[in-house]
Structure formats: structure tokens, C-alpha cells
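Every protein chain of the complex appears in place save one, which is left out.
What follows is subunit A.
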Amino acid sequence: MAERTTKRVTPPIASAIERSSAPLPTRRARVRYWSIIGLLGVLSLAFAFGLLAWDNPLPFGTDGFWRIASLRATSIVVIGVVAVCQSLATVSFQTVTNNRIVTPSIMGFESLYVAVQTSSVYVFGVAGLTFVAGTGQFVLQIAIMVGFAMLLYGWLLSGRYANLQIMLLIGIIIGGGLGSVSTFMQRLLTPSEFDVLAARLFGNISHADAADLPVAIPLVIVAATLLVWRAKRLDVLALGRDVSMSLGIDHRRELMRVLLLVAVLMAVSTALIGPMTFLGFLVATLAYQFADTFDHRRVFLMAVLTCFTILSGAYFVLRNVFAAQGVVSIIIELVGGTVFLIVILRKGRL
């Protein structure tokens, strides 16, 4: 990160010359920002179109072509929903925790998802999975996750000894405890039951059920709009607890609100496609580099586009070039995890 810190030194001087305190102070910064946005936008469109059109047996523009394309459109919508969820949630979470290493998905959501899925197979057998599929279960799963998050925040972020880091750790530990319960149940499954379950324990776009989208999309739109609407407050929160309090923000209440919205977004994403631990981290890290600003609205836009490009690009390449669509999420996780390791080793502090 050495080159970043040196880069950081220049804008204030330049802005002093131009007499501007805007998020992208110099002309160069603005050109850079918008050209990256443009590039990512073009790439997103290209990959989305590629997912619709590649290998489509009918010629472009005919009725049959659009019929096949519309069947595939669901997965594009799902990618869009996931991109919005993961990127907004991670960026906001990292801002309020004042830490660019953590991701919201370690907060026990994934263990909760795994525990719910495993126990349904454990109790009801393979038939349990058909039982847990369906919109009712989708809503239930989101409700369980958000409820869990509310309990945790309400318990640990209120009162005299409120401490965000302790809350994070307790979330992780509860996740670990749930993990050992799940592992135990998985042990008792027959191999065939386990295979069916294992397919559901990895994030996969094709898990998403189109029937769930009417529930998921409004939830995401509401949560995302609220976050974007409050982005200016996030800018202030990023200055740290003490500074934001002296600037007149009710820090604890703002924190709870943001975390609740993050919980909703993460719950929708996890319930829709399964756990993706390092996608958010990867996207947020790249977005900070690309955007090079502390203005949240601009970082949000960059992060959503980056996430959409990564997800759709990975699916397009792996599906059509390597014919390996099942492992997309695992490869994204590996790349994200590696980036995580590199960042943590290169970075001088947290």
C-alpha cells in the first residue's frame, strides 16, 4: 500500500490549488473514475449479453432467440441482486467497523444458513430439501438471519459496555458453535443425502429460484436505497466514532441502522445463492482501489459494477470456455481469499 499513501498526499495540495473539496478533486481523478466506470459498465453489458446469447442455437433477433434468452435472464437478474447485496453490504460494513479487512459474511450468517440446510436434511432426509425449497422457506430463512443479527446487535451494541469488536467476535464464535453442530449432523447423513446437501452448501447462482425473486428484489431495493440515501452519513461515520459524534451524529443509533440494513442484504444474498465468504471482500477492495475516493455514493457505484462484472464474467468464462459452471463460486472464493491474504500481508495496519 506504499504507493497508495504517497498518492493520497497529492490530492489535498491539488485541491488547494483548484479550491475544491469535492470527492474527486482533480480533473484527472474525475476522468479516471468515470473511465473505469465506463469500462466496467461495458464489460458488464458484454458479459450479460454473452450469457444470454452465447451458444443460443437460434439466430439473433428472432422470436426463438428471445424466448431462450428470457429463460436465461433469470440468472442475470440473480447476479444483479447478489452484486448489489454483497457490494453495498461489505462497503458499509467495513465503514462502520472502521476496518477494511472484515467482511459481514463472517458474522455467523453463513453458519446459520449451513445449520438450517443441514438440519432440514438431517430431520427430513432428501425430501427435506424439497420441503425447504419454496418461497415460504426463503422468507423464513431471511427472517431467521435478520432476527439473529438484531438480537446480537441489540444485546451487544446497547448498554454501557457497547463494543463493536466484541460483537464481531461473538458473532464469529456463535457461528463456530453452530458449525460444530452442523458438522455433527453431516456426519450422520448417508453419503447420498450428503451429496445432495453438499451441492447446496456452496454459493451458486443456479440455486436461486425465480419464485424467490419477487420477495428478494423489493427487499434489496428498499435496503439499498436506504443505504445510498444515508451515504453522506456513512462518509461521516468513516471518520471514526469520536469525530462523527462531535459532528453531531448519534453514533450508536446510526451504527445499528447500518448494521441492520447490512444484515438484510447479506441475508437475502445468502438465502438466495448460498454462502460467499470472500466475494464481498474482493469487490470492496477492488472498488476502493478503482474509485480512490471516500465518497460512499461513488464507491457504491463502483463496487456494484465491479461485483457484477466479476460474477457475470466468471460465469461466462467458466460456463462457456471451461464448461465448469459448478465451481464458479469456489474459484471466486479462492481468488478472493488469496487477495485477502496478499492485502493483509502488504498492509501495514488494520
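Please note the rule applied: a contact is a pair of C-beta atoms (placed from the backbone, for glycine too) under 8 Å apart; a residue touches a chain by one contact, two chains touch by 3 or more; residues count from 1.
One rule holds for everything that comes next: contacts and distances are computed from a predicted model.
Only one of "Twin-arginine translocation pathway signal protein", "Catalase-related peroxidase", "RNA polymerase sigma-70 factor (ECF subfamily)" or "Iron chelate uptake ABC transporter family permease subunit" fits the UniProt record of the hidden chain, and that name is "Iron chelate uptake ABC transporter family permease subunit". When the missing chain is restored to the complex, the residue among A:V77, A:V181 or A:A238 that touches it is A:V181. Counting over the whole complex, subunit A has residues 99, 101-103, 106, 161, 163, 165-166, 168-170, 172-174, 176-177, 179-181, 183-184, 186-187, 189, 191, 194, 198, 202, 277-278, 327, 330, 333-334, 337-338, 340-341, 344-345, 347-350 touching the chain that is not drawn.
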